[in-house]
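Omission of a single protein chain aside, the complex is shown with its protein chains in their original locations.
Order of writing sets the chain letters: A and B. Residues in each chain are counted from 1.
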Amino acid sequence: MGSPLRREDVAYVAKLARLTLSDAELDMFTEQLGQVLAHAEDMGALNLENVVATAHPFGLINVVRDDIVRPSLEREVVLAMAPDARDGRFAVPRIMGEAP
Amino acid sequence: MTLENGWEMVVGLEVHTELKTATKMFCGCANSFGSEPNTNVCPVCLGLPGSLPVLNERAIELAMAIGMALHSRIAPSTFHRKNYFYPDMPKDFQISQYDLPINSGGYLDLPDGSRVSIERAHLEEDTGKSTHLGGSGRIHGADRSLVDYNRSGVPLVEIVSGPDIRSSAQARAYAMELRGILIATGASDGRMEEGSMRIDANVSVRQSADPFGTRCEIKNLNSLRSLQRAIDYEAQRQVELIEAGGTVRQETRHWDEILAVTSTMRIKEEADDYRYFREPDLVDLAPDQAWQDRVRGELPAMPAERRAKLSSRLNEPSDAQVGAVEVVIDLGLDPFVHAAIDHGVDPSLALARAANELAAGLDGITRLSHEAFSVTLSMEQGGELSATQAKTVLGELLARGGDPKAVAAAKGFEQLSSDTLGATVAELIVQYPDEWARYRDGDEKLAQFFIGQVMKLTKGQANGKAVVGELQARR
Partner (left out) sequence: MKSAAQIAREVQSGATSASVELEASLAAVRARNEELNVFLHVDEEGARAAASRIDDRVARGETVGPLAGVPIAIKDNLCQAGIPTTCSSRILEGWRPPYNATVIDRLVEAGAVPVGKTNLDEFAMGSSTENSAFGPTRNPLDITRVPGGSSGGSAAAVAADMTPIALGSDTGGSIRQPAALCGLVGVKPSYGLVSRYGLIAFASSLDQIGPLSKTVLDSAILLEVIAGHDPMDSTSLPEPSPSLVAHVDDGVAGKRVALVRELVEGADPDVVASVERATVALKDAGATIIELSIPEFRLGLSAYYLIAPAEASSNLARFDGVRYGLRVDADDVTAMMEATRTAGFGAEVKRRIMLGTYALSAGYFDAYYGQALKVRTQMIDAFHRAYQQADLLIGATAPSVAFEFGAKTSNPMAMYLSDVFTIPTNLAGEAAVSVPFGTGEAGLPIGVQLLGPGRSEAQLLAAARVLEIADGRP
């Protein structure tokens, strides 16, 4: 299994997940998440090399829909949900960099 | 451009093409370009809480068609989530194929005989589009950005080539040939300027026969010209950097069309931890043989095959004719040429009229039947219409449709009677005695002079061949 959870791991994960943590929260979450991961060590003892991973409970395949246009939402309805909208678009504070 | 001092460039291209479906990849919103912002959106493509994706069957079939045209293996595939935060991506993850793409392997043969391998061609969804307010209107210096989700969820196929390309000209030829294939399969309209086909180029340099060097990825090249210039610039930059004792850093670079330079956009970093995992809201894709056979059966001939077929009907084509064939294949006009040749029209004439007049009037092409095109060209060939008149008739047919004979009659393009033509020629002989004498003494070039004068007097109604006939009769 993975190495024990470190404080910097939690800080890294919080950054990836777009969450800001105070120092106290960082300590608390490091301890609590560490407990959950420690509990998960029971899985590490298993030899599952030849076991197939299951991402889905049932094996449906090829579920598709016809390429037929259905009504979209009214723009007023869509933009009424937005915290900020201008010129028919969703407005956000400046974007600092291009998409990866 | 060629690199000096034994340097060689190594290029691989990632081409993203939007698929020409009626609806988006996972919802029934219209997939159309140029709608008012945020009018083609619904809970699914806005990523509203609780919404779920359902695959568009047509998108899968177009992806398979692309794979078949690229000689790829169509295999059972899955969808993953690529997780990163960005405001134009409504779910803050992109649904994309990852380790098991629908198409893997394959190749594309270029007109010059070279072959570029294909690594994969997988399905994924497009993002929305952001525009930037304040500053220069570009992303840097803007104080606010606006997002339109009309393009969000539009189906894309990403075609990844092997690192087999060795020059920017070859990269361009690859992109053009691939574009032709995408258009032929009906998968895409290939409009780079509208963003329906976008290219990322991975460029590295090496001393020939050395292992590959560190590569840089140039993002979002949206014209063939940019593609070629950006690759040349980037390869040269890397050579100069290495020769000056530096090392190339793996990064994503941006091509500036105006300054004609690439510049650092983003250094590969830990933020690239995309946490790919299987998309639990979609099930696996495993097209069975019957489905694949149906798609294969509907696959039209690809550009290379059509090019060969058309060229084979021309007698030792000139360079200009090779260019014309290219235009005709690219625009899908070859069926017109074949129909006219079958109708007895001279292949050179059929090719010329398709590559020029039809290409210029492409917007009205649906109004013109193969039959009407063939009849018009036969009339021209038989002398019923002059070249000018034939072009006018084609223009009219493309603009408004109709029957070639009726259009010619309505325009007053009656065949000039041989009496009138004879009288005109006789008149000109009197008017230009010196020229006539030289013609009579065997200077064939003077025939053109008399044809020109006849055309002038008859306002282009005469047929060139008929004029030559009259001249010869009086020699």
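In this text, a contact is a pair of C-beta atoms (placed from the backbone, for glycine too) under 8 Å apart; a residue touches a chain by one contact, two chains touch by 3 or more.
In this text the structure is predicted, and so the values were computed from the model without any measurement.
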{"item": "Hidden partner chain, touching residue among B:52, B:260, B:301 or B:399", "value": "B:52"}
{"item": "Residues in chain B touching the chain absent from view", "value": "43, 46-55, 81, 83, 85, 87, 90-93, 145, 147, 273, 275-277, 280-283"}
{"item": "Chain A, residues in touch with the chain not shown (by the definition above)", "value": "1-2, 5, 9-10, 12-14, 16-20, 29, 32-33, 35-37, 39-40, 42-44, 46, 48, 51-58, 60, 63, 65, 73, 77-78, 81-84, 90, 92-96"}
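In this text, only the chains that are shown with their structure count from here on.
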{"item": "Chain A-chain B separation of Cα centroids, rounded to whole Å", "value": "39"}
{"item": "Complex contact set, residues of chain A against chain B", "value": "12, 16, 18, 55-56, 59-73, 75, 78-79, 86-95, 97-100"}
{"item": "Of chain B, residues touching chain A in the complex", "value": "21-23, 27-30, 36-43, 46, 54-60, 76, 84-89, 127, 130-134, 139, 142-149, 219, 252, 254, 265-266, 270-273, 275, 277-278, 280, 282-288, 291"}
